[in-house]
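Omission of a single protein chain aside, the complex is shown with its protein chains in their original locations.
Up next is chain A:
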């Protein structure tokens, strides 16, 4: 394991990974991959309006986080490459298909689309597009839990990309959670590109993990393509934040294995990078690792694939059968206060 603890090393971070947990992480990775392939195909067939953004190659990082979080207790603000984290956390695949396909029955009721979805009342925050904005928001949920006396044993988490680290919101958010010493895990999925922009146009430090110390966060680096390493390092960081160890920053190194969105062929990503250390597919690595450990058989794998394909198929079929929102029945008000509804 190449886990690297930047500030105070802590014993908690060397906890063993259980077979069950590793399998849970991997199952979420597969489920997300299968679902996103379906969504991408729907987009390419013109069945999804707007855009589709997938997390291919980032499933290990995202699922490792989501699998440590508890629905209805913890708070998670996923971003655009976190289908696997959403799945592992407990999001129903129907929420994804309904939101992408604009079903009125989805959590966003057609008002918002694609990845801009969540179930805030259950701890899954609904992202806005503005990068970096979720860090302080998760921190706010945690601060409120602290004020209410309900913070014990809870953790908050969010993921951002390398590009999002350049925003003021990200900086302000990190500083705030560090000052408040909130039980929070922030993962930077450094996939080497922000849309077309390579890292050397995004930041000038050697490694984003160097920033952890500056903010007063505990930092951990991880190879985002190595499933077992992700599950261990991220799992231990979540456990540490949860048990009062303060906010944790994880930088996962990887490569975006898709275009920025499915409209983009990503042709600007050099072949050397695709063939390089981080060009490997974490889902292949994860499968290999589990098989080598004797934690998974080929037969089980095939069964899972069938199961997840059927699940994704069904989620698409259900959403496709459902009606979109009826504009004539919309209340067309963004105001929550009953006494002010409809007033402008």
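In this section, contacts are C-beta pairs under 8 Å (C-beta built on N, C-alpha and C of every residue); 3 or more make two chains touch, one makes a residue touch a chain; residues count from 1.
By definition in this document, contacts and distances are computed from a predicted model.
Asker: Among "Alpha-ketoacid dehydrogenase subunit beta", "Transport permease protein", "Monooxygenase" or "Thioredoxin-like [2Fe-2S] ferredoxin", go ahead and choose the protein name stored in UniProt for the chain not displayed.
Answerer: Of the names offered in "Alpha-ketoacid dehydrogenase subunit beta", "Transport permease protein", "Monooxygenase" or "Thioredoxin-like [2Fe-2S] ferredoxin", the one UniProt assigns to the missing chain is "Alpha-ketoacid dehydrogenase subunit beta".
Asker: Which listed residue, A:44, A:73 or A:201, touches the chain dropped from view?
Answerer: Of the listed residues, the one touching the omitted chain is A:201.
Asker: Which of these touches the unseen chain: A:163, A:183 or A:247?
Answerer: A:163
Asker: Of A:34, A:131, A:252 or A:312, which sits in contact with the chain we cannot see?
Answerer: A:131
Asker: Please identify, in ascending order, the residues of chain A that touch the omitted chain?
Answerer: Counting over the whole complex, chain A touches the hidden chain at residues 48-51, 102, 108, 110-114, 116, 128-131, 163-164, 166-169, 194-197, 201-203, 268, 324-328, 330, 332-334, 344.
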